[in-house]
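Removed from the display is one protein chain of the complex; every other protein chain stays in position.
Labels for the chains are A and B, by order of writing; each one numbers its residues from 1.
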Amino acid sequence: MKEEIRLMKGNEVIAHAAVRAGCDGYFGYPITPQTEIMETLMELKPWETTGMVVLQAESEVASINMLYGGAAMGKRVMTSSSSPGISLMSEGISYIAGAELPCVIVDIMRGGPGLGTIQPAQSDYFQIVKGGGHGDYHVIVLAPYSVQEMNDFVEDAFDLAFKYRTPVIILSDGIIGQMMEKVVLKAPTPRLSNAEIERRYGSWASTGSKRNGKSNVITSVNLDSLQQEEFNLHLQRKYRTIEKKEVRYQEFECDDAEYLIVAYGSSARISHKCVELARAAGIKAGLLRPITLYPFPVEPIAELSKRVKGILAVEMSMGQMVEDVRLAAEKQIKIRHYGRCGGMIPSPNEVFDALVSLTKED
Amino acid sequence: MKQEIIIAGFGGQGVLSMGKILAYSAVMQGQEVTWMPSYGPEMRGGTANVTVIISDRPISSPVIHEYDIAVVLNQQSLDKFEGKIKVGGILLYDPNGITRPSNRKDIRIYAVEAAEKAAEIGNVRVFNMIVLGALLKILPPMLSADSIRNGLRKSLPERVHATIPANEKAIETGMEIVQKQN
Partner (left out) sequence: MLSNIQNQEQPVYAKARLLTDKVMHYCPGCSHGTLHKLIAEVIDELQLEHKCIGISPVGCGVFAYDYIDIDWIEAAHGRAPAIASALKRLNPDNMVFTYQGDGDLAAIGTGETIHACNRGENITIIFINNGIYGMTGGQMAPTTLIGMKTATTPEGRDPQLHGFPVKIADMLCHLDGVSYVTRQAVHKPAAVRKAKSALKKAFQKSMDGKGTSFVEIVATCNSGWKMSPVAANRWMEEHMLKQYPLGDLKDI
């Protein structure tokens, strides 16, 4: 394998990127619209090349616990699913966060609630960014907005997961998952040997080796409340570091913007086109696209809120991320939301109309 | 130069793969491209469509509300997309199965008798390649013949590479038989 340019679906790229990122194991369960990830892996047969394990589990509950096990032994493990499957994984995600283990979870969102629809949506922002599982925890959330970023964020996610010993979720939707774009696949990073895993993670990982006579235990239970509180405070200190160091975002045409659109993932693509339409119509519009949803780009939004006349949050939901935009804004300005839901995708001109009505308020 | 194209028809007509070959040809030519399908229940025999955007600059939204070119292969698709073609844009259709042709005066309209021709050749599987040939003929000159040949090779799995000559021939046929209607 070497670096190469391909035309691929976002979902297919996740599979290729996992193999090339030195992933040790993928465990998953079929659910539309992300099943191409596991199908592509089964076609790639990485167990014959890199030795990567690929296993179709009996449920999302089993998949996430396979991740818990793999991560506990210091392996680079990942799963993928879509909204209802992620609901089932919530228990496991909480345990993984509580045991401070690294893993990567890809969520290709579809419309809910319930069985909902298999069409694209962004209605699980609260679930992913604000928790989902029980307990005081966060996961790092990356929101790719192109097929190339679907590729790049897989390795980034593994790096962040191990840097902070935390689950990292790549949050995307059926648009990016199902669409094809040009993508540059990077030259592969080899998987770590067991000896290297022992060297890097031997201080905590339950590899079975009981190195130097010291046994490791991975657990999230502590019946002593004082100790459990101390552990929670330790987690919080880690989250403050992540909030300080790992915020990622991108701005388009924000320098002279009078109106700001905030959107992530596929909504940011649609909103980018809306900015083009607005500029052509003489409206000074800009786009801020959060790349990390947790940690959220609070400061840049706070800064821009002092300069612009209004903010439009665009999401394929009935208004979830907009709450974080409101919390981030420092100045009392108009903050509106535009969204479609249930699998309906807003077109750039719909977003443009919403932007125009914002400019016409007061 | 940017072209925003919708290809729409019945599931099984090869709409998505036609779009994929077009997109891969553009990649071969170093262009930016997005290929965005409708999917889901529609895949099974209902209507299927794919939006392909080809551009020499980065593409913002893969989701668009109006098109430079619409390729329609059944009446439902014509009804759905006829009104979304930009003024001065292009409509390409196969008259087979069309009961109510477009009467828009502000667009250029082309027809390709692809279904009839494929039946005549005796290989209905090259139907979508004939349509693709017609599309390439009327598309502004963005893609070289070499890029298209490479795109075809890249997008077809190796096990069907034996069909490439027949497909290339069908593309040429499409280029020959496409006719302007207005």
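Note that in this section contacts are C-beta pairs under 8 Å (C-beta built on N, C-alpha and C of every residue); 3 or more make two chains touch, one makes a residue touch a chain.
These figures come from a predicted structure and were not determined experimentally.
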{"item": "Displayed partners of the chain not shown (whole complex)", "value": "A"}
{"item": "Chain not shown: contacting residue from A:L7, A:A21 or A:A62", "value": "A:A62"}
{"item": "Among A:T32, A:S87, A:Q148 or A:N194, the residue in touch with the chain that has been omitted", "value": "A:N194"}
{"item": "Identified contact with the non-displayed chain, of A:P46, A:G70, A:P290 or A:G339", "value": "A:G70"}
{"item": "Omitted-chain contact residue, chosen from A:S206, A:N232, A:Q250 or A:N349", "value": "A:S206"}
{"item": "Residue ranges of chain A at the interface with the undisplayed chain", "value": "24-25, 27, 53, 55, 57-59, 61-63, 65-70, 72-73, 75, 77, 91-92, 95, 99, 194, 206-210, 215-221"}
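One rule holds for everything that comes next: only the chains that are shown with their structure count from here on.
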{"item": "Cα-centroid distance, chain A relative to chain B, in whole angstrom", "value": "34"}
{"item": "Touching residues (chain side chain A, partner chain B) in the complex", "value": "5, 7, 32-33, 117-119, 174-175, 178-182, 266, 269-276, 345-350"}
{"item": "For the chain B and chain A complex, residues of the former touching the latter", "value": "20, 23-24, 27, 32-37, 39-40, 60-66, 154-155"}
